[in-house]
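Note that one protein chain is taken out, while the other chains of the complex remain in position.
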Amino acid sequence: MKKDLLHIKREGLATADDLRGRLPDESTKKEGPYAVIECFEEIPCNPCVVSCRFDAILPFEDINDLPYVDFSKCTGCAVCARVCPGLAIFIVDESMQGEMGTIMLPYEYLPLPEKGEQVMARSRDGSELFPATVVRVLKGGKGKTALVSLEVPKESLQEVRAFSVIEDESPAFHSSETYDPDYESPVVCRCEGVDLNEIRDLIARGYKSVDEIKHRSRAGMGPCQGRSCRQIILNELARDAGVSLDEFEGGSFRPPASPISMDILAKGGEEDAENS
Amino acid sequence: MNSNRILEHPILEFSEGSDIPFSFDGKELVGKSGDTIASALHAAGVRVLGHHFKTGHARGFYCAIGNCSSCLMIVNGVPNVRVCVEPLKAGMVVNSQNDRGVLP
Partner (left out) sequence: MISIPLLIVGAGPAGLCAAYRAAEVGVDVLILDRAQKPGGQLVKQTHKFFGSEKQFASTRGIEIADILFKRLEDLPGRVELLTDATVIGFYEDGVVTAEVQGKFMKYRPEACIVATGASEKTLAFTGNDLPGVYGAGAVQTLMNEYGVRPGNRVLMIGAGNIGLIVSYQLLQAGVQVAAILDAADEIGGYLVHASKIRRAGVPILTRHTVGLAYGDEKVEHAIIHALDDEWNKIPGSEQQLDVDVICVAVGLSPLADLLWQAAVDMKYIGALGGYVPLRNSDMMTSVAGLYIAGDVAGIEEASSAMVEGEIAGISAAGRLGFSSEESHLLKKDCLQQLRQLRAGPGSEKIRTGMALAGAYV
């Protein structure tokens, strides 16, 4: 079943609600490690289901299907966590006695922590939770995705989804610098230095096609041949006319598509003599 | 000196590479084998490759794959060289370009 994805598509964050049906029942949780697959969007991707030796991920009818774990078969072997291109699979183990369990997280950053090291456990939105101890590190090997296990209180096992190696505070991004609002118009054609005001002015004066604007302003006549500016000019034309973009001609295209030196062009005849 | 160089990476391996000396606006700089002129300049902290002949704005590269022609410079006296796709060679004389380019 496809759930309403809108909230995740705005934030990029799964909530407890999204995890329903993704976790085993309480008695199965005590039997051993299991995979939590946080893959909520139907995209064409199947390495997890193909890689599982225990057929513990329900078979796909279509490559866009969502993966669901059969917890009676899942051994928590982590093969799927290694191959998942989305790094969306986590291995939870709460089968041990006591307060603590472990969570294994895919990790593709440097430095790779070592066993016994204290790291900062983080939530799905990257916020700091608490310091945690690394209990196992599986290096990435050929696939380069390392797996790092943290010891975490059992009640936090579904909160921790990342960690960072503890380092100095990084500076804040927000700045107090003030901008002198000496307005300048955005550049549309980087080659010929034509700005948005010039384009809008031409459109207001009755130039109504990419080619007309090109001939008047030189926008699109530079060495890139309009690759940077054409789309913006088309957008402006369409907006002015209040119609969709497909009503405009794309403009004319002539060789050379990329700059070539006159020297090379002039010597081009030599090959003809050799090959004809 | 090349603090912008990535020395360690979780996925990629970058070979040490040999030093490639070149000059930029009269200053002696060093790039690495495998560099383009633009990557060597960027690694050396140079972002401004010239100034636009009409607007006077500082210019840097934009696409880095030879599409946009924002990175035109004068290389060994030849103007309008797209330095983002021009392999760096030892002894190259690279200069900022501030005009449409004058034939050598």
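Observations
By written order: A and B. Residues from 1 in each chain.
In the analysis below, a residue touches a chain if its C-beta (ideal position, glycine included) is under 8 Å from a C-beta of that chain, and two chains touch if they have at least 3 such contacts.
Keep in mind it's a predicted model, so treat the numbers as computed, not measured.
Across the whole complex, the hidden chain's contacts among the shown chains comprise A, B.
Between the chain not shown and the residues A:Leu23, A:Cys39, A:Cys77 or A:Leu112, the one that touches is A:Cys39. Contact with the chain that does not appear here is found for just one residue of A:Met100, A:Val188 or A:Ile203, A:Val188. With the whole complex as reference, residues 2, 5-6, 8-14, 38-47, 50-51, 62-64, 83-88, 108-110, 122-127, 143-145, 161-162, 164, 170, 173-177, 179, 183-188, 190, 196, 225, 227-232, 234, 244-246, 248, 250, 252-258, 260, 264-265, 267-268, 270-272, 275-276 of chain A touch the missing chain. Touching residues on chain B toward the chain that is not drawn are 4-6, 9-12, 14, 32, 34-36, 39, 42-43, 47-49, 52, 55, 57-68, 70, 84-85, 87.
We take it that only the chains that are shown with their structure count from here on.
Look at where the CA atoms of chain A average out and do the same for chain B: the two points lie 29 Å apart. Residue ranges on chain B touching chain A, taken from their complex, read 8-11, 52-55, 57, 62, 66-70, 72, 78, 80, 82.
The residues of chain A lying in touch with chain B in their complex are 108-110, 112, 140, 144, 146, 187, 190-193, 195, 222-224, 227-228, 258-259, 261.
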